[in-house]
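Sharing a structure, written as structure tokens. Questions coming.
The complex appears here minus one protein chain, its other protein chains still in place.
The letters A and B name the chains in turn, as written, and every chain counts its residues from 1.
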Amino acid sequence: MLRLVIRRLLQLIPTLLGLSVLLFVWLNRLPGGPASAILGERATEAEVARINKLLGLDQPLYIQYGRFLKRIAELDLGTSTQTGQPVWDEFTLRFPATVELSIAAMIIAIAVGIPLGYLAARHRGGWLDLGSVTGSLIGICIPVFFLALILKGIFAVEMGIFPTTGRQSTDINATDITGFAVLDGLITGEFDASWDALVHLVLPAVTLASIPLAVIVRMTRASVLEVVGEDYVRTAESKGLERKVVRGRHIMRNALLPVVTAVGLLTGSLLSGAVLTESVFTFGGIGSFIRTAISERDYPVLVGFIMFIALIYVLINLLVDLAYSLIDPRVRVH
Amino acid sequence: MTTSTKAAKIERLAELTAQNETSSGASLWREAFRRLKTSKMAIIGGVVIAAFIVMAVVGPWVAPHSPKALTWKDEVFLNRGEFVGPRGENWFGLDHLGRDMFSRFLVGARQTLLVGVVSMLIGLIIGAVIGVVSGAAATLGGAAGRRVDTVVMRITDIMLALPSLLLAASIAAVMGQSLTTVMIAVGVVQIPIFARLLRGSMLAQGSKDYVLAAKSLGIRKRRIVVTQILPNSLSPVIVQATLSLATAIIEAAALSYLGLGNPDPSVPEWGVMLSQAQRFFDNAPMMAVYPAVGIIITALGFTLLGEAMREALDPKLRG
């Protein structure tokens, strides 16, 4: 297992290097520069030229490329043109929020999705099955930002149950330790802060959960249906084994395998949803930051983020492989 | 001796293709189509898609008003939050600049379908080429082939890993904002999916006996791919293409929401209409609801049909 981990980590290096070359080429095909982004209406030709000179953007490409590579090698992701602060700092500042949101969304998706999928399969053709299949289809087909707008309109604006924006109420002076607002409150004993953060988390998390929930319901349902048809389950059931045992030992263990893969892949795709969800709810995480980076052409942030995602993706895949070998001894990796 | 072994091989291949004829090929399709006809999902999906396509084709001709002209611009007062709802002349009311919403909705169907189909085709064609090359290299190309396969798959992996919106936005950033950009951006997101799918199904087919037999017979690799493997790999691709149409339509709407959609806002397209209307969600919610419902129903139609096809083709999912 250790060898697998090391091999996967080594594979990372050429991948990231190749990616950096692609990214540099991409960067240099882009129009515009940071100067006018900073100055707005107040940018004049001379000012822009001066700033470009200051930043070395007037130098030949190969020198710029060299500097770019050097920075990447030093794990320096550059400076955000939006905020004038190091990209890495901006990421670490906002990452916990997105992780917290993603975890919450995944908990909702798994906690609701797997039981629902199982039940739908066991009661195939019934109203629960029909309802969950229809629901999951709609969950996939509704544009995330539209769902977010509707949820916000109903539960936050009309009913006033949940807040419309942010991670915390402005007046809660929560101590910041880990950056995970809910966890911080538990650590410091500021339970009201935890609760406040949790309340802020509900609508964004439900929105973000919509797609993974839909996928998990359907995966679980299909997977359970397949397993239920297998001989060993029928044998087990005909042997008169208790329902609970059959479900736990025979059905779920086997049916969960593809679901685990899906959960792994979905975690990566959550970030796409987070860009939309966080911007509708002005949730201060990576997603809303990336959304502004997209619309303000904050290239250092986009480039850094792409490198970052590539890294995370490889790590998640690694974890999925490890999870595989834990759930199913047959797939022990050598 | 050489003659007799060769003959034996041909005999064996004949047997295999004969066996194959019953389990796959035309009869499989016929069987699948028969099942499809009885599937409720397929029927609903099919009807929705048919309605959508009819609307996309005839919409621009039957639209009662110009979808672009600001005909009633004096009647909508944005700054007072005064919008015009449905009335005799304008069945869906007016939009924020005094255009007929019903006409925009009808004409918008065509744009939406266009974006969906073109971007799906971009993903399908490029993805298929990559997948076939990679899959063929892996099954028939020996050690060097496997290495090519690894490299290609590593690249598609990264593409798959990037949030699709970010990928699309990056492309839009380089290419500037245009309808073509939207289609390419949404299409590129689909490339790795099709590539992986085709490669996977080719790998599965590649280890089947009839391919091994053809290979050992010394039949040219390209011919094996074209005549044997590819036709048998097609069914999952068709399923994925149908599902991709749904994704493409939703993805295009998300791009519009991020301000990377069709550059000319006067050209009606559901995604653009929806993202424009969200500003007035409070005053004129129906302005957002029409295009949103259009998008959801259409995406649902493609998803239903795609899922039904998947079930029909996959014996395991039949209950």
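By definition in this document, contacts are C-beta pairs under 8 Å (C-beta built on N, C-alpha and C of every residue); 3 or more make two chains touch, one makes a residue touch a chain.
Just so we're on the same page, contacts and distances are computed from a predicted model.
S.K.: Which listed name, "Xanthine dehydrogenase family protein subunit M", "NADH-quinone oxidoreductase subunit K", "ABC transporter substrate-binding protein" or "Cytochrome bo(3) ubiquinol oxidase subunit 3", is the one UniProt assigns to the chain that has been left out?
M.R.: "ABC transporter substrate-binding protein"
S.K.: In the complete assembly, which of A:Q59, A:Q85, A:T178 or A:T235 touches the absent chain?
M.R.: A:Q85
S.K.: What chain B residues would touch the chain not displayed?
M.R.: Answer for chain B: residues 69-70, 73-74, 76-82, 96-97, 176-177, 258-259, 263-266, 276, 278-283 touch the chain left out.
S.K.: Name, in rising order, the residues on chain A that touch the hidden chain in the full complex.
M.R.: Against the left-out chain, chain A lists 31-51, 53-57, 67, 71, 76, 78-86, 90, 93-94, 96-97, 111-112, 115-116, 118-119, 122-123, 126, 128, 152-153, 156-157, 159-172, 179, 192, 196, 198-199, 202, 243-244, 279-280, 282, 284-285, 288, 292, 295-297, 299-300.
Just so it is clear, only the chains that are shown with their structure count from here on.
S.K.: Just how far, in Å, is the C-alpha centre of chain B from the one of chain A?
M.R.: The separation of the two C-alpha centroids amounts to 24 Å.
S.K.: Give every residue of chain B touching chain A within the complex, in rising order.
M.R.: Residue list for chain B touching chain A: 154-155, 157-158, 161-166, 169-170, 173-174, 176, 246, 250, 253-254, 257-260, 274-275, 278, 281, 288, 292, 295-296, 299-300, 303-304, 307, 316-317, 319.
S.K.: Touching residues of chain A toward chain B in the complex: what are they?
M.R.: Listed in rising order, the residues are 11, 15, 18-19, 26, 29-31, 124, 137-138, 140-146, 149, 153, 222, 225-226, 229, 268-269, 271-272, 275-276, 290-291, 294-295, 297, 299, 302, 305-306, 309-310, 312-314.
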